[in-house]
Every structure is written in structure tokens, then in C-alpha cells.
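Note that this complex is displayed minus one protein chain, with the remaining chains in position.
In this document, chain identifiers A, B and C correspond to the written order of the chains, with residue numbering beginning at 1 in each.
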């Protein structure tokens, strides 16, 4: 149903936000490869390069659309991007609204060319 | 430290997102009156007018800055707004980034006049 | 013309239709939404049915208001505040008239205000609007209702969850339009039509 080669990666400072957003998205995008990294290694508020790398590896897709909440998550995401073989597209958009939109569109078989203009409207960072 | 008459109200379709966002905000805005309404009455994915009204009442402030994730939360928020005596300002901005910004600024004693232009930059709905 | 009797009959038939077609309504909500519209409406109408069985109000405005409050608080999705507001506005209007066209028209105005939506956005409004237009001129037919429901397939959604899909929302019937289809076909079954 969806192009399994494109997946979604969610990075939040808080484990509950990442898990909750996955729950929200699963209702509209059951088949999209989606992995999350929330909080620090001990589930505190922050981000973890190790968790981000694990989420990248665990994702079945080899091309990822990545979303994050606050700036320091982006710093770690970009580090992970440099270390990874996968193609990671990083979007400076609203986390919840952006990840939801991209996932819903992927589920409906939209191409990256259709998704990116919609994400552009959500750019706030 | 903060103007206790202005509080923050968070409405999300998912209980975990609302609770996680409260956790994120508490790190930077310990003293801001902040209440949340997440999910349906049985903690499913959706929104509940009853939960929103309870969060409005539980908030110590009588002026609330309200943030939501998806459109159907806004429908319930506006109903709650009509039923409530409090002044509720509803912002069509990115949920996480908007509520975080407003709370951090309230904690730093910023006035509504200072907060609203910053929120305007986060408008995406 | 609404009476206590035909209003209660209408709501009972609408509840039955929703319960029977719950799976279909949720299936319509799957490709362009979150797949819960049937479940949401069934939860709301179960609550309405229970509360009406408990203490049946003896006037039309009270029945409509009780329906509204239960839909608002029990549905859990966008349909709750929307149908709830529709019944709330109909309840208010019913103090003034019991003719169906102006009542539904007041309800539609409530939906449009609540949803910040208008005709052509692929929502239940696209069924309410043609239904009311026909009722204002003469009797409504079940065929006209079905036609309006099916016509939503061609529309591109610009409100609600389906709007996130842009172009990809085209080709699917709107679930809220479908549940409103049942609202109007059961209204006809209850004998309520152009007066």
C-alpha cells in the first residue's frame, strides 16, 4: 500500500511525546515504517545519539523523513545523519503536525515530491 | 516570578503527548499555571469536552493561552471556550513549539504583548 | 413538522442505522481518516438512546438538547462537536418553529460555524446543504440523499483529517457525509419531510 522504502523518524526530548505521537500516527498510517527516539538513555528529558541511531537502524526503510521538537535534538540528528548510510531528510517543521502529515501522505502512497510542498507550509524552525 | 493570572492549556488527541509536553515545559517553566487535557474520556485517541472543561477549571489562572494538535481538538476547545467564564486565547500554532515558547516566556515574566508576536511566527493552522 | 413522537422515532431509527453500519462508516474513515467514525457515532448514539430511554423528555426542544449534549460529550471525534452543535442549534430554533427545513437550516449554520467550513470541503455539510435546499422546495427523496453522499467522493477535502491528504483525499466518500446520509434517510423513514 505504501512505498516501504520511505519511512518516518521521530525525535523528541521526552519519551512520552515520542510514544504518544507514534500512537497518533498509527491510527492513520498503519503501514508506514515508523521508528522513534525519545529522551536520554535513562529516559530523562533530552536526546540520545545512541537512541537516534538505534531508531534509524530499526526502521525498515532506507530513506527517512526525520522530525524533531527542539533545537538540541537537531544537533544529535545531524550527527546521526553524518554517521548513517541511510538517506535522512531533516525537516525544520512543527513536530506533531509535520510527522502526522508526512505519515498520512505516505500511507496514501504519495511521493516525496507531493509531501515536501505540504511540509514546507509547516516550517517554523 | 510569573504573572499567575495567565496560564497555559494543552489539548492533545493522545494522553501521552499531553503528559509528555507538560514534562517538557515543566523543565523551563516550573511556576506557570499549566493544565492538560489528553485523549478521550477512556484515554483513547481523540478529545473530550469534559476533560477540556476540567483542565480549564483546574487551572489557577483566569486567562488561558490554549494550544491543540489536530483540528478536531479545536472544535471541542471552541465549545469549551463558549461555555467558560475564563478568557481563553486559542492559537493556531504548532502545539509543542507554541506551548513551549509561551510557557518559557511566561516564566520569564513576559507580557501577552511580548508573547503573541512570537507565537505568530509559529502559526501553521 | 417535528413532534415528540416522530422525533423519538427518528432518533431510534438513526441509532439503529448507525449501529448496523458502524463498520462501514469506520471503513470509509480508514483511507482518508483514522478509521473511527462508525465507532464514534455508535458510542454517541448509544448514549443518546440510553438517556432518552431513561427519562424521555416531553417536548421537542428538550429531546433535541439532550441529544446534542450527549453527542458533544460522548462521540470523542470531530463528529461530536459538529453533530452536537447541529442538534443544539436545532433545539434553540425549535422554540420558535417545528418545521423541518428551518430547523435543519439552523443546525447547518451551527455546523458551518463550529467547523469553520462551508459547502464543497468534503464534509457532512455537503449532504446537509443539498438536503435542506430540496426540503425548502418540496419533499425530499432518499435518492437525493444518496446522491449527495456519493457526490462527496469527487471532492478534495480541505477540512478535517482528510485535508492532510490533499489530492489523495479525492475518490473516497466522506465518512461524516455517509453518517449524515443515514440521519436523513431515517428522518424520511420516521415520516418527517417537507410539511
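In this section, contacts are C-beta pairs under 8 Å (C-beta built on N, C-alpha and C of every residue); 3 or more make two chains touch, one makes a residue touch a chain.
Note that the coordinates shown come from a computational prediction; the quantities given were computed from them, not determined experimentally.
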Checklist entry - Any idea which chains on screen the missing one touches? => result A, B
Checklist outcome for this item: Sole touch to the unshown chain from A:5, A:72 or A:111: residue A:72
Item to check | Sole residue of A:11, A:45 or A:66 that reaches the chain not shown, by the stated touch rule | outcome: A:45
Checklist entry - What residues on chain A make contact with the chain left out of this view? => result 40-41, 44-50, 70-72, 75-76, 78-79
Item to check | Contact footprint on chain B, counting only the chain that is left out | outcome: 27-28, 100-101, 104-105, 108-110, 114, 118
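Methods note: only the chains that are shown with their structure count from here on.
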Next on the checklist: Thinking of each chain as a vertex joined to the chains it touches, would you call that graph a line, ring, star, complete, or other?
Outcome noted: complete
Checklist outcome for this item: Chains joined by the largest number of C-beta pairs are A-B
Checklist entry - If you average the Cα atoms of chain B and of chain C to get two centres, how far apart are those centres in Å? => result 30
Checklist entry - How many Å are there between the centre of chain A and the centre of chain C, using C-alpha atoms for each centre? => result 37
Next on the checklist: Can you compute the centre-to-centre distance for chain A and chain B, using the mean CA position of each chain? Integer Å is fine.
Outcome noted: 24
Checklist outcome for this item: chain B residues touching 2+ other chains are 45, 70
Checklist entry - Can you list the chain C residues in contact with two or more other chains? => result 34, 36, 161
